[in-house]
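Missing here is one protein chain; the remaining ones are kept as they sit in the complex.
Just so it is clear, A and B label the chains in written order, and each chain counts residues from 1 on its own.
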Amino acid sequence: MKKTILILSIIFLAMALNYTYTTASSRITVSISPPSVQANMGDKITYEGTITNDSDNPVNNLITYISLANVTHGKEAPMDLEDWSADKAIKVDTIPPHGTYKGKWPMRLIDSGSYVAYITVVDKNHNTPVSSMMSHLNVKRVLRLNPNNVLPVAIGEPILIGAVFMFISFKRRNRVK
Amino acid sequence: MEIGKEKIPTMTMKMEVKGNEQEGAEDVPPPIKRRLTMIIEVKDLVKKYDGHTALDGLNFNVEEGDIFGFLGPNGAGKTTTIRILTGIIRADSGQAMIGGHDVFRETMEVKKLINALPESNGYYEWMTACEYLWFFSKLYVVRTSRQEILMLLEGVGLNGRENHVIHSLSRGMKQRLGIARALINRPKLLFLDEPANGLDPGGRRDIHDLLTDLNRKHGTTIFLSTHLLDDVKRLCNKIAILNYGKIVRAGEVERLKGTVEDIFFMSTKEGAL
Partner (left out) sequence: MKTLYIMQKEIRESILTPKGFLWYILTSIILSVLSYLFLTNRELSLLDQGTMLYMIMNFITALGVLMGLVFGSDAFAGEIERGTLEALFLSPVNRMEIAAGKLGAVLTNWGIIFAVSLPYLFIVGKGGQNLLMGILYLGILGTLLSIIFSAFSMGLSARIKSMKNSLIISFFVFLLAGSPVFISAALRRTWFGRILDLVNPFADAVNTFDSVVIDSQGFSYQIGRVAIICVYTLLCIWFLKRSAVKLEM
């Protein structure tokens, strides 16, 4: 009997601790803005995340980062954000009671498709990360044949160097036997 | 300078060489007069390569205006001697004076007085004959007009070849161009290392005529290193025979007893012993 009471007590204590934990992590909320984006390939957009501390105590040492998932049919996969120039996680030292922190994630849209972006906050003192709602991102494919006027240089320069060489060779050939 | 001159005996080769005192002794002019006309003075020159002795206390002098034959079998040290005297490599010890200048201390002064045609002379094959001579005239800081370069080419029998790319010239023509290059600074002393190597009899004869002409008309002293005895007989008034890095015979060709061939073979045999 004693043994049963002890086990039940331990289970109850564990459940109580877990409840407290969950309650503590729910002090933080995070939102992402804008909620949806329509843009073209190559554009630069910026996501803004707002982290709010709803509790009466300050929260310290939070880590927050953005995630992007490709939800295009047949191409579903998480994206490596290093390629999208948005890989940097932000460390938030402290947010005062009922205070907010705003973080920015600039991003270069490198591929077309449908994506979802969301921001996550991790507090090392708590087990559950907090994520924002998903922001829907639609990137339209743009075919650019001559960005930055690259073609005239890319084609013209090798030809120009070749022409200079031909000119020098021709001049010398006329001079020597 | 004076000290250096004093230290170098005037006819050291005769003191060094066994058996030819008789031939040389009667030929020795008074020392002071001799000293003034000496263009090359070499004393106790030693050069070693990785333990192998290429020159073993070499002593000899060359008078101004001579065509001096420097004979010896392969590996005797002829090329090493020329490279030391032209300032390309340094000797391990000994003294060498050219035109009164210490070869090791006044190399640049010496280089202005001399020029040379090395044995394995390479060419900038992509240049024309004219460009080649113009390039070297600039290195010697000699004001040379195109006309003068053309005359120089004509002098070595390359008239009409000034705009030919060196690559297209025959071996004999290249050799002539090399001689023209060696004359670009009008040297007082010209070193030639096997100049007739690989030339046909006609080419060799032309080179002989050219060198004789140079010596007679311009008084250029010629230091001719060769193992072709025929060249020596035709061109040289004095010779020295080198073997194992030492002079084993020296003197005037006419006064040395026996034919040049006999002297050469006897000397190299003695040297070997």
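The rule is simple: a contact is a pair of C-beta atoms (placed from the backbone, for glycine too) under 8 Å apart; a residue touches a chain by one contact, two chains touch by 3 or more.
Predicted, not measured: the structure shown is a model, and the values here were computed from it.
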The one of B:Val62, B:Ala116, B:Ala129 or B:Leu242 in touch with the missing chain is B:Ala116
Among B:Val46, B:Ile89 or B:Leu229, which residue is in contact with the omitted chain in the full complex? B:Ile89
Against the hidden chain, subunit A presents residues 41-42, 83-85, 108, 110-111, 144-145, 147-151, 153-155, 157-158, 161-162, 164-165, 168-169
Take the complete complex as the reference. Which residues in subunit B touch the chain that isn't displayed? 83, 86-90, 108, 111-112, 115-116, 118, 120-124, 126-127, 135-136, 138-141, 178, 181
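By definition in this document, only the chains that are shown with their structure count from here on.
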Whole-Å distance, subunit A centre to subunit B centre, using C-alpha means? 80
Per the touch rule above, subunit B residues touching subunit A in the complex are 128, 163-165, 168
Per the touch rule above, subunit A residues touching subunit B in the complex are 175-177
